[in-house]
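Note that one protein chain of the assembly has been removed; the remaining protein chains are unaltered in position.
The chains carry the letters A, B and C, assigned in the order they are written, with residues numbered from 1 in each.
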Amino acid sequence: MKDFINQIAPQLVKWRRDFHQYPELGFMEYVTTYKLGKELERLGFQIYIGEDAMEREARLGLPSETDLKEKENEAIKYGVEKEWLDSMHGGMTGVVATWDTGKPGDHTALRFDIDALPIQETNQEYHIPNQEAFTSTEMQVMHACGHDGHMTIGLGVASYISAHHEQLNGRFTLLFQPAEEGGRGARAMTAKGWLDDVDYFYSGHIGINDMPVGTISATVKGFLSSTKFNATFKGVSSHAGMKPEAGKNALLAAAAAATNLYTIPRHSDGVTRVNVGKLLAGSGRNIIPEDAHLEVETRGETKEIGAYMHEEAIRITKAAAMMHQVECKIENVGVTESIFCDESLIPRVQEACRESVFVKEVLPVARVSGSEDASFMINRVQEKGGKATYMLFGTKLNYPHHHPAFDFQEEVLPVAVEALTKVIGRGHGNVY
Amino acid sequence: MKDFINQIAPQLVKWRRDFHQYPELGFMEYVTTYKLGKELERLGFQIYIGEDAMEREARLGLPSETDLKEKENEAIKYGVEKEWLDSMHGGMTGVVATWDTGKPGDHTALRFDIDALPIQETNQEYHIPNQEAFTSTEMQVMHACGHDGHMTIGLGVASYISAHHEQLNGRFTLLFQPAEEGGRGARAMTAKGWLDDVDYFYSGHIGINDMPVGTISATVKGFLSSTKFNATFKGVSSHAGMKPEAGKNALLAAAAAATNLYTIPRHSDGVTRVNVGKLLAGSGRNIIPEDAHLEVETRGETKEIGAYMHEEAIRITKAAAMMHQVECKIENVGVTESIFCDESLIPRVQEACRESVFVKEVLPVARVSGSEDASFMINRVQEKGGKATYMLFGTKLNYPHHHPAFDFQEEVLPVAVEALTKVIGRGHGNVY
Amino acid sequence: MKDFINQIAPQLVKWRRDFHQYPELGFMEYVTTYKLGKELERLGFQIYIGEDAMEREARLGLPSETDLKEKENEAIKYGVEKEWLDSMHGGMTGVVATWDTGKPGDHTALRFDIDALPIQETNQEYHIPNQEAFTSTEMQVMHACGHDGHMTIGLGVASYISAHHEQLNGRFTLLFQPAEEGGRGARAMTAKGWLDDVDYFYSGHIGINDMPVGTISATVKGFLSSTKFNATFKGVSSHAGMKPEAGKNALLAAAAAATNLYTIPRHSDGVTRVNVGKLLAGSGRNIIPEDAHLEVETRGETKEIGAYMHEEAIRITKAAAMMHQVECKIENVGVTESIFCDESLIPRVQEACRESVFVKEVLPVARVSGSEDASFMINRVQEKGGKATYMLFGTKLNYPHHHPAFDFQEEVLPVAVEALTKVIGRGHGNVY
Partner (left out) sequence: MKDFINQIAPQLVKWRRDFHQYPELGFMEYVTTYKLGKELERLGFQIYIGEDAMEREARLGLPSETDLKEKENEAIKYGVEKEWLDSMHGGMTGVVATWDTGKPGDHTALRFDIDALPIQETNQEYHIPNQEAFTSTEMQVMHACGHDGHMTIGLGVASYISAHHEQLNGRFTLLFQPAEEGGRGARAMTAKGWLDDVDYFYSGHIGINDMPVGTISATVKGFLSSTKFNATFKGVSSHAGMKPEAGKNALLAAAAAATNLYTIPRHSDGVTRVNVGKLLAGSGRNIIPEDAHLEVETRGETKEIGAYMHEEAIRITKAAAMMHQVECKIENVGVTESIFCDESLIPRVQEACRESVFVKEVLPVARVSGSEDASFMINRVQEKGGKATYMLFGTKLNYPHHHPAFDFQEEVLPVAVEALTKVIGRGHGNVY
């Protein structure tokens, strides 16, 4: 194992930097999917893309037709094969790779998210991607949440399975999921049924919770269920000096909604959150604003609290529209569930990693917050009787996730690959 | 005429001071009505009270049953006859007095309002009612808008008609109207049909627009149409620390309504006003407020602008309730219309007062603001083809209307009586 | 012990019903204090009242001078001795009773709160105080939080100490504290130094957390730190139709404050709460509101979070005043701290109650919420090195605390007396 990891380590860095240079936003990971798929095919996996990988209608928060079209044209220039593009057409990105050892044993699934963020990467020299020349080549798009690392780890695990399949038992499903940001993609892969007969499910994240490289966490606590929606208000414009009464003020509706969304009562059963992350309204200074756009997110510690927050938020938003007599269109663009990792996996991870070289310490549980759409997969696995967890892989961060100067220590990559490969073999009668 | 006025002047002061000492709120003028009615009967008028004077259902903003009951009991103690009380039962106060000379001629109507205000009269010594010992004997009730003077003027005019009926022609209708404050009573008298065949209608006010005693105005400009409503929000209370999510917050609904009511756009066709005069919400500091109460008023320069303001206000108020998921009951408690005096009455008034002793100057028109429910009577008269105006009678005021130290110069009383008696004879072939 | 409890049980009911019939609001418990003091003196305790019992300046949220005066006059009629009234003058109610056994041993303190609530007790027949004729005799005042029971338990414990002092060691301090509601009194008794050398401190509540009679809890978790303040806004009134621009709108300031207070961000370190329990603003419908009054409460899971909430709330309130150019006076009227019971007292309570007759079950910890000003005493004891806890005594409730039909099962009284008397002897070398 140690040899395998040492051997693959340089390739991990190569993959990661390649992904980092060509980041793609959610449901537009055409090139990324193509690269991943080709590599997984090369490794001997059976791959599934497009409608074979996920349910079209279960996706949320799709980009506009124009943006999709433009991105598909770019993908052609990049060299993505027509057949692949046809499958992925209209934002059907992501790839699922399966390996059946042919031997009895558990069905293990792993999920790696692949999308980037609408952030302009810093051009400051202290930023290592600048020093080592693997900065994003796309304007306003950046892997600022470590998904370039996640995919790389996925390919590392895939390489391990490919190389050691004779020693492994059971079946493996690797889900390279699009559009994690905003909670938009996992639901669609889950709806396809990939998780329905899974015995063990693993996912995870690098660089959360201030752990050093070498430290991992077997489970997490605290991911909130969340819903994300956009509200578009449509009023009537009018000259603010000459005919104010003829206007229907969308800006005031949005302001009333925003203000009152924060008044949703705290919940005695657990944590709640609400945020209006963006408000854009109006055109000219002397025009009654006709248009307004809100981006809203609510969270709750449990499904029930999450549902409570969402319902309150929707009602308040609609009432704000009624208040100022404007129309209101609400679009649900993302959703995540809460995550309750199986505690029985804690000793399993701890034992698997006992003799590790790269993994130095396994914390039983780490406190997190925020939201994750792996929750859909985890909850589906658990509903069907399987076990699931979400792990953390430590790395020092100089700048937080979603920051223009976000970067991680590449040393976390072999740690994560070692941890996951040890865990997925463990208890399946596999030998290392 | 001069002799008549001089002769009646002391009686005017007596009447005024008597009314001032026993002020009664709108629709509770039991004692006042009784006094007026008795006096008018004595003068030989045919009088109408209760359902004979106004439409029960057309009244707005009635006091509570309890308050009415209590006031009726007090009226008994005061000596109001049972038969009168039975007629007035339930807030059917006010009296209409008619005189038919039996000779052909115009039908002239005059209106005098009789209600007081919920204000505690000052006990400061500089206040003349204190010096001369005719202060209000009722706690928290006061004639602070001069209606004690208006009624007095009405009795003065009635005395004149009674004394000079042989020289007069046509018919006279004197409306002693309850509940002018809040725009609640005129509509109900109008609905009874008193104004339907009126040729000339006169009403007016003392002490507006900074005119000295002796100056009157033949017409006014600027009364706004208005609507008054109460909104009652009913939510659900809950312990604010233990179960905040179980509450439905009526206070927040009221606050959202209040704030957003002021955002109703200005109107390019004319003046608008909106005011939330009162907001009462909540019970205890640690309880999610279950109840809230708003008192709202909107105004507009024209009927159309008034309707616009009212509709906007109602929608905003209901939307605020929806926003915080509370119930909302809206009760219309008052309404006035705009007033456009007949300009043809300007020369009529001017000529009538040309040889006056008490009236020194007649302004053609005075600028006012605020609202008046005589508007209902004026508009009805005009709709039916009659002429109507609203006059002002000057007096210096040391404190404004509705102030605890409001008082007027009693010298205005003979001025107003002279003006009105001269005007109502004028052009009817009457001789002075 | 069993005999003692059985013997005193009828007296407990008598005391409780007597207190129930004469409830008094915080800092106005003149009669209650007098009764308690007299009884404690009779039992042989050294008592302290007025300035001997608490720091005058450390009290919060005092009633108005007028209310205090009126209540003191009533107390005279009731028979409270002049000397006592002089000591208690101006709201210095409550009594501290001490007993020194003269033998070495721990200093144990217990706190019982004595104030009632501004609630009109129901006159429904199902309500046992009505059936058994011990309803409140005071309009709009009621023991609706069980403090009548708490005082009774205190007298029960005092009776036990008096009767068994020869078997007891060490010293005992019983604090009958005024004005617990609103968190106004405990701070003032604490400031007097009563808790500074206490080894063990016990307080508690009946009827929280849905436990049956016979079940008690050794400790609690979840009391929030809280601050309570009133904000008074002073603007300028003006006629809303005639001169709207001359007004400074206090109602709008209060509405802006109320709305925005709820937008204080949730805190990632723990629970927060905010409530505007009352908003009173304005006078008449057509007057720009000159006055507004807000009653606000904030809470936080820890002292730090509590302080964060309070600071945010104050700033928002002041900014709302600035926004509408009105003056704002903020008065802090109550404060409580969080409570962290000493877990080492769990086994102590459990062992003490092991052989009990009335106590059937001792839960180690019960989850509560809300706030308690016993927190000041508990925190002082712990700061000085003592141990402290807050216990619950189970009773079925048909209606919640602060409800007009609140009542408890009187069977909880002997349970609580037994529990506390067993606990305060325990570990002091006392024999039962």
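Following the convention adopted for this analysis, a contact is a pair of C-beta atoms (placed from the backbone, for glycine too) under 8 Å apart; a residue touches a chain by one contact, two chains touch by 3 or more.
Predicted model, so just to flag it, every value in this text is computed and none were measured.
Of the options C:159, C:249, C:356 or C:421, the residue whose C-beta touches the omitted chain is C:249. One of A:264, A:288, A:335 or A:366 touches the chain omitted from the figure, and that residue is A:288. Only one of the listed residues, B:259, B:336 or B:375, touches the absent chain: B:259.
Touching the missing chain, out of A:5, A:95, A:161 or A:252, is residue A:252.
Those residues of subunit B that touch the chain absent from the view are 259-260, 262-263, 266, 268, 271-273, 369.
For subunit C, the residues touching the chain absent from view are 242-245, 247, 249, 252, 256, 260, 263, 265-269, 288, 308, 315-316, 318-320, 322-325. Where subunit A meets the chain that is not shown, the touching residues are 118, 182, 224, 226, 228, 239-244, 251-252, 254-256, 258-259, 262, 273, 275-289, 292, 295-297, 299, 369-371, 400, 402.
Keep this in mind: only the chains that are shown with their structure count from here on.
Counting the residue numbers that touch the partner chain, subunit A and subunit C have more than half of them in common.
Think of the whole protein's Cα atoms as having one middle point; the chain whose own Cα middle lies nearest to it is C.
For this pair, subunit B with subunit C, the centres built from the Cα atoms lie 51 Å apart. Across the assembly, subunit B contributes 242, 244, 252, 256, 288 as residues in contact with two or more other chains.
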